[in-house]
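Here's the structure we're looking at; comments come further down.
Note that this complex is displayed minus one protein chain, with the remaining chains in position.
Should a chain be cited, it is by its letter among A and B, assigned in written order, with residues numbered from 1 in that chain.
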Amino acid sequence: MNGRLVPRLLYGIGGAAVFLVLSSVFLLAIGRPPLATLATMAVYAFGDGYSTSESLVKATPILLCALAVILPAHLGLITVGGEGQLYFGALLGTSVVVNFPGGPMVALLPAMLLLGALGGAVWSGIAAVLRTRCNVNETISTLLLNYIAVLLVDYAVYGGWKDAASLGWPATIQFPPAATVPSLFGTRVHLGLIVAVVAAVVLHVAVNFTRWGLGLKVLAGNRKVGAMVGLSFASNTLIVMALGGALAGFAGISETSAIQGRLQSGLSVGYGLTGFLVAWLSGQHFLRAVPIAIMIGGLIAAGDALQLYSKIPSASATILQGLLFAAALGSSGLLGRREERHG
Amino acid sequence: MSAPLVAMFGVCKRFGAVTACDNLDLEIRAGEVLALLGENGAGKSTAMKVLYGFYRADAGEIRLDGKPVSFGSPREAMARGIGMVFQQFSLVPALSVLENLLAAYPAAPWLQFRGRARIAQALGWLERLAPALDPTRPVRELAVGERQLVELAKVLNLNARVVILDEPTSVLTPAETQRLYGFIRSLVAAGKAVVLITHKLADVAACADRIVVMRDGRAVDRALARDRTPEDLVEAMVGRDSLSVIAAPPPVHESAPVLEVRNLSANVQGTQIRDVSFAMAAGEILGIAGVSGNGQYALAETLAGLAPITGGDVVLEGVSLASCRRDGAISDRVAYIPERPLDNAVVADLDLGFNLALRRICMLRLFPDRRVMMEQADDLIRRFDVRPPQATLRAAALSGGNLQKLVIARELSDTHRVVIASYPTMGLDVLAAEAVYRSLFEQAACGACVIWISEDLDDLLAYAHRIAVIHGGRIVGIVRRQDASRQLIGRWMAGMEQGKAA
Partner (left out) sequence: MDDLVVVGHWTAAMLRSSTPLLMVTLGETLTQRVGIINLGVEGQMLGGACTGFAIAAVTGDPLMGFAAGAAAGALLSSLHAFLCLVCGANQIGSGIAVWTLGLGLTSYFGRPFVGDKVRGLAPMGGPDLANVPLLGPILTQLTPTAPAALLLVVLVGVWLYRTSTGLNWRIVGESFEAARAIGLAPRMVQLSGIVAGGLFSGFAGAILSVDYTQTWANDMTKGRGFVAVGLVIVARWNPFFVLPVALIFGLSEAATLRLQAGGVSLSPYLIGCLPYAVCLACVIFASMRESRYGGMPAELASVFGRRSG
């Protein structure tokens, strides 16, 4: 075991180093001092209580979307549908609020959240059914479904759900307090974060220590042998995709309710894609995804702050994410090749 | 005696701790068939792959026409006139015969519209070997025997002076084998050198001029074919007078059949079995012979309950298989040792402990106890001599023989009513094969019905109570061991006549 730990650390550090070099190249290209800017970003991300809370706010939907990728990955499915599930979950959850704006919190809030999760589960379930019945590759179907879900939300907020009082801005009514997800410690960080972390732990235990999780491993490794011992790929595909979708859908509705306060166009700034990235960076590991999601949440929050204070467009955060992903893929790929040769 | 075309001196090849070729000396002469004889794993293929440039030798020298050469790739060897027809053909199934030939033909035109004469040249050898073959057909539609001829044409197109054939007759019907022997003789008459890698004495008897016997990577005997008897060769191959005799399983009492297969039909991944019927008593061993690719896999999968039945039924102890739909899951009463275990019997990325517990997965507790699982695995590994004896290893890390032992440890550690073993000794050396037979016969002695699919007619004739032959997805004949003969079974294998069930 020791013989594998040292190379892993080295390759990990190497990947991080490559990322720093590439980021510096980018920052130099836009005329900014690399180290100073990176340091500023670190401060914007976790420098004080407020910054940290903003990073956690961003981290919540990212972590949920990451879990939505990691769970199907344990069955060997590669889904990039977090964005679409998030949007559709927001859509379905908002339908409760729009139709029953005066309802009591004890009924409205759970119904909204439940329907949000259901929406995500359904959206992901479509891809699952297409995979098991029609043999459609889930990566392609989820990618296409993303675009459709975004358009459906646009349809709602530009059309029937448009709040007359919003003066032409495509959005629904403001969510009443009864439909607002409670926040923690007086910051913008909300209940969703707790749900996300709990979900990560529960899924980790379920997949690694239960009979069901073992069944997933078998099916992922060899579907035919799995069928031979009585496991069903079709049922399990539906389960993992629906569960993952439910988490992403919950991310959508909780983001809408707690942070945005209303359903509007442009609900997500690529949380689905970022979730995918976090899932891969964590090596499809539920627990590792938590700190990594927080770190990436910090990156995005810092990107927003850079746009606000340093006039660097927030697309820089996307570029940095891409560089980070590329560096991580490169180093883990090389590590894998080395392990094949020596292991 | 003329100078040899190819001479190998002191060639060594090691793979990690395993020595595949040990100080090997070999001579290949033009106009002559050299048989490289030996058991599985003796190093015959490896030696020729070193010559062919597939592997680099760790030591030793190779001379072509008296001059030292070292081929870094098969391409270089082909350019110098050495061609090899592998057991695993290097044809691309999705492409047509013509495309496969053109790809390997150095003089092929770049734009196919403009080089009709050269395309005709590329087809020259194919027309001689298989005149009825349509070159526009995709290779995946061809039978194994036809593919081998295409592969041979590919090699001959390169004006090979040395043609190496690796276990060519293992996939052919007796008639196709005779045809191949004819081609070999005509190649040699035309002045080429042919090296025949084989473990079958029949091949040697039919066409070898000289023989080199290999064992454990060394050449242990060198002689002209006429100077050796089959017994001499067997002794050289295995190092003993004859194979140790395993106790033949006891004869079966005439009793009520335990397993009845009635007009069974199924379609497994495109291969069909039709109207298969036979009955087995407890403790009976039924051998199923046939050329590979005639439905053995489909039959094994259907009998194991893993493939949907389209017609007929399998009745085990009065319970019908067709009626209890378990959606491709195997019954507890059936043990199944499939062919190609890495693909069909284990999960390669999981460790041995998990793999050994696979059959019981649906009965585990919600939070399975890993420790107990590993202890049970260790016990099985010890009993069945799986090496290396580490239950935490991934199944993919095991060699072919040990993987087979692992599967057998899982399947045969309990008693079952039916045991289906598909090519159980494929790739195993003699000792390991003996251990497999012992396990199978133990199961029979405890009353199981053993269905044994094998390509080795000698083993079936020695140990099975009855032998059935499968051809084109049908059982064309069943015969008791006492009444069986190689000629009869060979005719059935070629589909030449129907037999009566015995």
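Here is the rule we go by: a residue touches a chain if its C-beta (ideal position, glycine included) is under 8 Å from a C-beta of that chain, and two chains touch if they have at least 3 such contacts.
Being a predicted model, the structure only gives us computed values, none of them experimental.
Screening B:R56, B:R75, B:R116 or B:R137 for touch with the missing chain picks out B:R75.
Residue-wise, the contact with the chain that is not shown comes from A:I148, picked out of A:V21, A:A107 or A:I148.
From the options A:G12, A:P34 or A:G76, the residue with contact to the chain not on display is A:G76. One chain of the complex is left out; on chain A, the residues touching it are 30, 76, 78, 80, 130, 134-137, 139-141, 143-148, 151-152, 154-155, 158-159, 220-225, 273, 276-277, 280, 313, 315-323, 325-326, 329-334, 336-337. Although one chain is not shown, part of chain B still touches it, namely residues 73-75, 78, 90-95, 99, 102-104, 108-113, 342-344, 348.
Following the convention adopted for this analysis, only the chains that are shown with their structure count from here on.
Chain A and chain B, compared by their mean Cα positions, are separated by 49 Å. Listed in rising order, the residues of chain B touching chain A in the complex are 304, 306, 326-330, 336, 343-350, 354, 358-359, 361-362, 364-368. Contact residues on chain A toward chain B in their complex (touch as defined above): 209-212, 214-215, 217-218, 221-222, 224-232.
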